[in-house]
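A single protein chain has been omitted from the complex, and every remaining protein chain is retained in its original position.
Letters A, B and C mark the chains in the order given here, with residues in each chain numbered from 1 onward.
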Amino acid sequence: MSKGRLEAFSDGVIAVLITIMVLELKVPHGTGWTTVEPLGPVLLTYVLSFVFLGIYWNNHHHMFHTVDRINGSILWANHHLLFWLSLVPVTTGWMGENHFAPLPTAVYGAVLLMSGVAFLILERTIIRHQGPHSKLKAAVGKDIKGKLSAALYIIAIPLAFVNEFIADAIYVGVVLMWLVPDRRIESTLGR
Amino acid sequence: MSKGRLEAFSDGVIAVLITIMVLELKVPHGTGWTTVEPLGPVLLTYVLSFVFLGIYWNNHHHMFHTVDRINGSILWANHHLLFWLSLVPVTTGWMGENHFAPLPTAVYGAVLLMSGVAFLILERTIIRHQGPHSKLKAAVGKDIKGKLSAALYIIAIPLAFVNEFIADAIYVGVVLMWLVPDRRIESTLGR
Amino acid sequence: MSKGRLEAFSDGVIAVLITIMVLELKVPHGTGWTTVEPLGPVLLTYVLSFVFLGIYWNNHHHMFHTVDRINGSILWANHHLLFWLSLVPVTTGWMGENHFAPLPTAVYGAVLLMSGVAFLILERTIIRHQGPHSKLKAAVGKDIKGKLSAALYIIAIPLAFVNEFIADAIYVGVVLMWLVPDRRIESTLGR
Partner (left out) sequence: MSKGRLEAFSDGVIAVLITIMVLELKVPHGTGWTTVEPLGPVLLTYVLSFVFLGIYWNNHHHMFHTVDRINGSILWANHHLLFWLSLVPVTTGWMGENHFAPLPTAVYGAVLLMSGVAFLILERTIIRHQGPHSKLKAAVGKDIKGKLSAALYIIAIPLAFVNEFIADAIYVGVVLMWLVPDRRIESTLGR
């Protein structure tokens, strides 16, 4: 099986997710500055989640660059990733609307964590399918960066109940760490 | 006519369906554990429907793997399938919100049944178009699995009025049966 | 300019339109038969609009089959068509919710009419771009069917204020007329 439709389907799902998050940005009722003020945290979480989904799309794009053929396991590992990403808009809305309260912040972190874990599983599934000369394996190695992100989320989630801003700062930190595009794959492939 | 745009359009529709289901997962108002609790059944149905649509996308993907050319009848058989799939999000929301009450559970089952029937019709339409040496026919044979699923839904729907959990268990059973990817097509095509 | 992205964009827009109509099918509150009953007209209009958009996708697909290169005018004629199609979900919801009341029925017909007119404009724009040996021109001729549809909508719209069911019957009639796939293009292209 070729990878074309899996890429197209994933592009479609992520494109819809990144845009329906906007529907959580409810049109304010009223026209004064005071109606806009409470939108601050909502907008901030929106930016965070937009960048987060952008990172996943980029990494997905880079990863499948190394892939020629797929199989049933890769299809399901990909659906599994899309499932966790699909929960980003609701948890974003919940956290934003409640100005980063502890429980929504922790749940948001859990969705980020599970997305990261699902990405690692997809990565490993592809590497196993590619066999001993896996191009992806050569590019990501032990994927320290991916595992470090997961570890940081695991630390952040309980901290949300201590002080939600510590958790938020860690989420932002992980996002910043990934904003640097994944040069490993670009350089391994020699372009 | 080539199959490219039909695949792209179907990918688009299923990608949107799988993501707008998320809009039924209403952002909870409040930040305590008690606001999250009633989301249990909603989340469960979401998972079930997500996997259900994932299975259809996979099977659609596999099926069109055997197709080279399409005609007008295949276009309409495909729209017919998309129509029934498009009802999955609403019925999912209705069943989840009402904690698997009998009528919503039966209606949900009816949508699953009709999707299955539409898939069988699409399969048959393609086989007829491919003629005596149909690759799809060689791959699916009599499609016992597809027909068995339909039969199980027919049994489950009235049972929803006896005890909704029997119906739900059957739906889950059918989904699990399909989680095993359709090796028939992969193996018939020899890769 | 090649046509690939215009097709992909149109596929995307129509796929989203056909699925967000589902969002007008509000999840009923309650679990008894009485909560489902008022959904009758809503479901009927949904089916009508689903088939209507399916027809447009099919005809768009057939039409661009004859196209090799596009220009700026074709891009805008295509956006113009997508604009009118984008109003189908709202007017569908309005008509369904109000059980085919005269004004919503007339407005719905106006959107169908304008979509038809936009399709004819797109057709003519492509034919002009293709020049004297236009493949599309050879396939559709004077497009009697397209013009007849427009004429029927023009008749139906005022009749909605006399008796809305006459208007509805005409809409259904036009849809049925197009359900027969556009063999002209298939046969002209010889496959």
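In the analysis below, contacts are C-beta pairs under 8 Å (C-beta built on N, C-alpha and C of every residue); 3 or more make two chains touch, one makes a residue touch a chain.
Predicted, not measured: the structure shown is a model, and the values here were computed from it.
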Touch list for chain C against the chain that is not drawn: 1, 5-6, 8-9, 12-13, 15-17, 20, 23-24, 69, 71-73, 75-76, 79, 82-83, 86-87, 89-90, 93-94, 97-98, 101-104, 107
Residues belonging to chain A that touch the chain removed from view: 7-8, 11-12, 14-16, 18-20, 22-23, 25-33, 36, 47, 50-51, 54, 57-58, 61-62, 65, 179, 181-183, 186, 191
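The criterion applied here is as follows: only the chains that are shown with their structure count from here on.
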Self-contact between copies chain A and chain B, residue sets same or different by half: different
For chain A paired with chain C, centre-to-centre distance based on mean C-alpha positions, whole Å: 37
Cα-centroid distance, chain A relative to chain B, in whole angstrom: 26
Residues of chain A engaged with two or more neighbouring chains: 12, 16
